[in-house]
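Removed from the display is one protein chain of the complex; every other protein chain stays in position.
By written order: A, B and C. Residues from 1 in each chain.
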Amino acid sequence: MYVKDIKWKKGIKVNELVEQMGSTGFQGVELKKAADVIIKMKKSGAKIYLTFTSNMVTSGLRGFFAQLIKLGMVDVIVTTVGGIEEDIMRSIGEKFTIGDFYSDDVELYEKGVNRVGNLFIKNESYAKFEDWMRPSLKKLYEQKKIWPVSEMLNEMGKTIEDENSILYQASKQNVPIFCPAITDGAFGFHLYLFQQDNEGFVVDVVKDFANILFSTSQDETKGLIALGGSISKHHALLACLLNGGIDYAVYLTTARSTSGSMSGATTKEAKSWGKIKDDSDAATVIGDVTITFPLIMSYVLDELGI
Amino acid sequence: MYVKDIKWKKGIKVNELVEQMGSTGFQGVELKKAADVIIKMKKSGAKIYLTFTSNMVTSGLRGFFAQLIKLGMVDVIVTTVGGIEEDIMRSIGEKFTIGDFYSDDVELYEKGVNRVGNLFIKNESYAKFEDWMRPSLKKLYEQKKIWPVSEMLNEMGKTIEDENSILYQASKQNVPIFCPAITDGAFGFHLYLFQQDNEGFVVDVVKDFANILFSTSQDETKGLIALGGSISKHHALLACLLNGGIDYAVYLTTARSTSGSMSGATTKEAKSWGKIKDDSDAATVIGDVTITFPLIMSYVLDELGI
Amino acid sequence: MYVKDIKWKKGIKVNELVEQMGSTGFQGVELKKAADVIIKMKKSGAKIYLTFTSNMVTSGLRGFFAQLIKLGMVDVIVTTVGGIEEDIMRSIGEKFTIGDFYSDDVELYEKGVNRVGNLFIKNESYAKFEDWMRPSLKKLYEQKKIWPVSEMLNEMGKTIEDENSILYQASKQNVPIFCPAITDGAFGFHLYLFQQDNEGFVVDVVKDFANILFSTSQDETKGLIALGGSISKHHALLACLLNGGIDYAVYLTTARSTSGSMSGATTKEAKSWGKIKDDSDAATVIGDVTITFPLIMSYVLDELGI
Partner (left out) sequence: MYVKDIKWKKGIKVNELVEQMGSTGFQGVELKKAADVIIKMKKSGAKIYLTFTSNMVTSGLRGFFAQLIKLGMVDVIVTTVGGIEEDIMRSIGEKFTIGDFYSDDVELYEKGVNRVGNLFIKNESYAKFEDWMRPSLKKLYEQKKIWPVSEMLNEMGKTIEDENSILYQASKQNVPIFCPAITDGAFGFHLYLFQQDNEGFVVDVVKDFANILFSTSQDETKGLIALGGSISKHHALLACLLNGGIDYAVYLTTARSTSGSMSGATTKEAKSWGKIKDDSDAATVIGDVTITFPLIMSYVLDELGI
């Protein structure tokens, strides 16, 4: 395929521009490949795993993830606990502010503002989250004492009333949310406080491993869309590996492969593990997901005629 | 400003999506800021410098650059010599192929194929370029013996017949193209061969420094759109610095600032030099220009109603 | 402080070269700053948290971590589960091979070889790990049914006989190892299999959150050495934040801060959260830890006269 020149036209649509990127070089063409892999993934009837890290929930991708779940584009979610916390904060009315990468961090601290890149989260939002967690955990404990993580998150999602919430849509669409390091955040601190006063309260992560393991099977076609790296990406890969490997995989990341990290590991490397099948369709796009993911998915949704 | 969630809608336009990115975090919001800076730059009547490296010409951005010149969005260009060579190759019918980052490079070599990331350029294209250069230089030499680079490129552009050519559109729109390291490529080799046989033939780079220096003035409002780094970016900055500094600046790059390179230098750093004025509008977007630049400019062009 | 030129001399020692880097720019001087922060950290009697990701254990840093524990340079460890698995594999005689980033991954897969960057791990090593895990879990279960992660790892370390093992040295020196996502690896799969056959076997991650929370206190001086990112880094930061924040912090990473990820988050950003105190000593070094960490620690150990 030859390189073709990009041409703008008045009122150009996203799918038209992404289509054109498919005839350019470097990450432009990789982005179009990623979109094509996701289209095939969906058309094949694959079970689709979407993984992302908490910072993407802080950014405006949160409601977009919720929309994708609602539209039936996602079957299983794996994320880090910060993403859960911030989805809940947003759903109870808290707002995050767009700030600056070069802020005066000591000044922010004094104002009770926490920085995530160029975004700000107020201490108040954590306080509101605490107010929500306590009664929520109490209700769960009244049901039973031992909770696998995904079952806990599913119950919580049922009580959220926000169309744009990941937890809400996931519960509604019966999409399990896995979070292998559930204690690694404010959520974990509240679990700890609750356990102090409520004997026998246990979060059963081993049982939840069984849940993600049986979220698919050897026979099922499997697809993965991994945004960023971390244990979210690794956990989905692991679950699929134990079920014979992934058929369609798309990685969007800013990390590089030269230090051997999971975040930077490519779809190519995954083939050596059998995580991704030899003959699978796979694409890796280097770039910030706040840009690449909306582009890719807008193309996919328009092409699928959803 | 609060973070808002991204929402897809059927047939979403590029300017609608970029508008939404303006309420997200990380590079999404920086991309929207960059678009806004360019809109202000244009509305202010600034002289606009566009700089890019040769790999971007290899990719499908070449015709897009030509289109932007044609639409009056660019007043001065600075680039590396590979970009000149490849614009000429394309304009005489040569094509570049979309390949793979993980190609077998020894095999490619044996086939006479040269790799630039995931793009391929054939040896033949260099041969065709050579065929074009010889008579072209001869004609120039008949006019005069001493040539500043931008004047040479302007003459060459006049002889190209291709709407999608950067050199063609630049000549037509009277947009000078500066190329401070004109010998650093096949072009340089042909200059050398020509000089062997044609006494007194000189490429006067010092005179061309005067040309870029007088391409603007202290009084003029100045804007810079720098894609990638290298001497292209630095040369435009230098010319503007000597004319009092830049009023509007947008940097799109994949390089990081932590090693002190020009490619990774931010608009913030440029302020210490007076390259960019203290109170200027400036934005830096980290990402591959094959993705970020078409997005930004499509938004800009649609918003400007061009 | 002025830049001084680096000078080589015959048989130059690591601490002499690092000393010289302290008078250079870019990451050289940041590396020296990081070494100085660790020296202050140690001299202040701080509780020292060392966090790393599993790929660093795959590389030859494993025995170096063990040595640092042995030398009393580390008080608490946080890592990902792959690091535990690979430490155990190595301690039972398995070996990892140095390979190539550009390997043929499908061929590797067919040979039962898994790639981590330019390193290879054989399937056999996972089989040997499995053989080790089963009896080990059985012995634990005989002691009690509910296990916080760090207590489990401490018991396991007692049974390892390898001076170069992280688990062995940690048990011996009474250094707790936290691993907030213990199920995210082969280890998790074996926990799951064991739970199938052994009723009431639970890994209590919430209880282990209490353990890391009480691993220090408000009054204690705290230091953090975070290698790479991921939940390891975040978990240590969180535990220290809940105890009033860190006094001395060193981050070594290859990730960049522009996408808002935890891996790329700087010590500067951490100040907005109160994770790192306003007036703390902190340094961030961008570079591969297989290079930067041995350099830094060799300087530190030599300067401390350990």
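Heads up, the rule we're going with is that contacts are C-beta pairs under 8 Å (C-beta built on N, C-alpha and C of every residue); 3 or more make two chains touch, one makes a residue touch a chain.
The structure displayed is predicted, hence computed values, not measured ones.
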item: Sole residue of B:S23, B:Q67, B:T80 or B:S165 that reaches the chain not shown, by the stated touch rule; value: B:T80
item: Which of B:K4, B:K172 or B:R256 contacts the chain that the document leaves out; value: B:R256
item: Hidden partner chain, touching residue among B:K95, B:R115, B:K128 or B:K172; value: B:R115
item: Hidden partner chain, residues of chain B it touches; value: 53-55, 58-59, 80, 101, 103, 105-106, 108-109, 113-119, 146, 180-185, 188-189, 191-192, 195-196, 201-210, 213, 228-231, 234-235, 238, 242, 254-265, 268-274, 278, 288-290
item: For chain C, the residues touching the chain missing from this view; value: 1-8, 10-15, 17, 20-21, 23-31, 55, 58-64, 66-67, 95-98, 102, 116-119, 164, 254, 268, 286-288, 290-292, 294-295, 297-298, 301-302
item: Contact set of chain A toward the excluded chain (per top definition); value: 25-27, 102, 256, 258-260, 286
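The working rule: only the chains that are shown with their structure count from here on.
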item: Rounded Å distance, chain A centre to chain C centre (Cα mean); value: 25
item: Whole-Å gap separating chain B and chain C, where each centre is the average of the chain's CA atoms; value: 44
item: Distance between the centres, which are taken as Cα means, of chain B and chain A, whole angstrom; value: 36
item: Shared interface positions of chain C, touching two or more other chains; value: 256, 258-260
